[in-house]
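With one protein chain removed, the remaining protein chains of the complex are shown where they sit.
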Amino acid sequence: MLGLLKMLKIEFSKMRRRPFILIATLAAVILPAPISLLAARTGQGYDFLYKSVINLGQLMLLIPVLCIVAAMLFFEERDNNTLKSLKIVPVSMNMLASSKLIVLLVVSVLYSILAFVSTVVFSLIGHMTVEQFAIKLLFCIAAGIMVWVASLPCIALIVVFNRNYIFSVLCSFLYAVMGFIITNATIRTAAPNVFMILPVNVINRWLLPFFQNLDTASYPFDIGPSSVSTIFCVIYLLIYTVAFGWIICNRFRKWDN
Amino acid sequence: MSDFVIETRGLTKVYGEQTAVNSVNLHVRAGRIYGLLGRNGAGKTTIMKMILGLAPITSGEVDVFGQNIKGREKQIYPRIGAIIENPGFYPNLTGTENLKIFAEMRGIYHHNAVKSALEVVGLPYRDKKLFSKYSLGMKQRLGIANAILHDPELLILDEPTNGLDPIGIAEVRNFIKDLSVERGKTILISSHILSEISLLADDIGIIDHGVLLEESSMEELEKKNRKYILLQVSDASKASLLLEHEFHVKDYAMQDEHTLRLYDTALDVAAINKFLVMQDVAVIGSQLCHDTLEDYFKEITGGVGIA
Partner (left out) sequence: MNGMRLIKDEFIKLKRCNILWVGIITLLCSPLLSVLQQESLNAPITDYGYANLVNGVIWNNMGFFLPVTLMLLGGYMINREYTDDTLKEIFTIPISYKKLMLGKIGALLILSILYSCYSFLLATGISAIFYPGGLNGMAVIKALIQICGMGLCICISILPFVCWCGAAKNRFWVGTVLVFVYGFLGIPLAGHGFQDYYPISAGLSIIQYSGDTGSTTTDFRPEIVGIVLLSTLFLSLLILIIQNKSK
């Protein structure tokens, strides 16, 4: 445990002067701006802004952001020729990979918190009332953790193929967009179904009851058959975490300088 | 307990159809500098990688400190410092920040360790210059600093003077010598530059096309290298016939049409000079010479064009 904490600290210290991480967090902050403008124009309240930021900002945008940050974290060892130096310290490759994944989790949660704070700030500017602050923040953080799990299959693809950044960026955007479109197109299909192989689909279904209770337009269909329970969602995401976490660590260990 | 800090037995590495390292038996003695000398592509780096466990071994064995590294990484690696190929660091960090990261990973929390290591290689401490802006020489120095950071007993240095200017090369050479002589460290160093190895190494291994052709101490090698009388004359063919007839010289070699090498150094050079001049063969120069390491290397590898 102490070793992992030390590795985490080292991973964060390596992130100095990497502007991309900053830009990613800026994306979290800036995105609510045009949406709050939309909300004001259409007479919608804070809940519309909040729901849109989760749907667009987290369930779609956060995935490619996390995947690109993952590519940077994993590829930096390969590109800077540091793998052999790390191996002879010795640093366990499993520990190194795990620490990078945890860094991504921290980035995801931070992004989610920033996105939420940004919605509150913009809602105040737009004279919108924020209710149930604590529970909404909790759901935002929970969504951030879930989106981290949802990114793991794409990150595994990036680590397994170990190609260049173009491939990684392409993979991550395609994965995010297809997940978004497929989920929206199939959300009415009762659970379980084949499209639930996509984690984003399951996360959306778990969020359905919560979103239904928000002060926004109701879903034009019965969400009962489409939604999934919290237990199902947690078990599903745990399985994905273990399976893809193992693939990532196992594959990273085999990377040769 | 073995006297050897590094010992390899039948060490072999095969890539597909190509044998990069062929049954190498290396012996690095404690407290000495072992120079692994070979041309580019001879297999020096591959051997070092296999010793460190960075490349899988096709066949053979490697013992470091009398043990196999595999399974004992946590005990053995902290006793080794290494530079393999180009040292890798993070370009967005300064030299100091990079070393601090490695120091922390090695469990060295003393800030003096980083400062001392940088001082030894002549790099500034807490400088603002990022690694991405370092010159090749500075990058190499930082690699050396990283290798000595934790005061290891064994140093494995793959072409450590690569990219350094002549003064830098001399500094690194002196520093490596100090580590061995004053601090008793064992050093395995590879190079394709003969002069560097001859100035530095106590023991030498000559490798060519993956085969360890020769392994001996520098003293023994110097003894083996032949002395000869170098004769520069106007007509080497005529001179050789005359010398054979008059002085019964059998052990000689004609280097070119004006140069002869006489390997019997007991011959009377003055008498030879006088005789040849009287036979209308002009003697341009005569001197006692010694085979260099380069000559020896060329002879045993049959190679041309070494650095």
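Things worth noting here:
As written, the chains take the letters A and B, and residue 1 is the first residue of each chain.
We adopt the following convention: contacts are C-beta pairs under 8 Å (C-beta built on N, C-alpha and C of every residue); 3 or more make two chains touch, one makes a residue touch a chain.
Because the structure is predicted, anything quoted here is derived from the model rather than measured.
Put simply, the missing chain touches A once the whole complex is considered. Of A:Met15, A:Leu61, A:Leu198 or A:Leu237, it is A:Leu61 that touches the chain left out of the display. Among A:Val177, A:Ile197 or A:Ala217, the one in contact with the hidden chain is A:Val177. Touch with the hidden chain on the side of subunit A covers residues 19-20, 23-24, 27, 30-31, 34-35, 38, 41-42, 52, 56, 60-61, 64-65, 68, 165-166, 169-170, 173-174, 177-178, 180-182, 184-186, 188-189, 195, 221.
Following the convention adopted for this analysis, only the chains that are shown with their structure count from here on.
Each chain gets a centre from the mean of its Cα atoms; for subunit A and subunit B, those two points are 52 Å apart.
Residues of subunit A touching subunit B in their complex: 6, 9-10, 13-14, 16-18, 76, 80-91, 257.
Against subunit A, in their complex, subunit B makes its touches with residues 49, 52-54, 73-74, 77, 80, 82, 84-93, 97, 100-102, 104-106, 130, 146.
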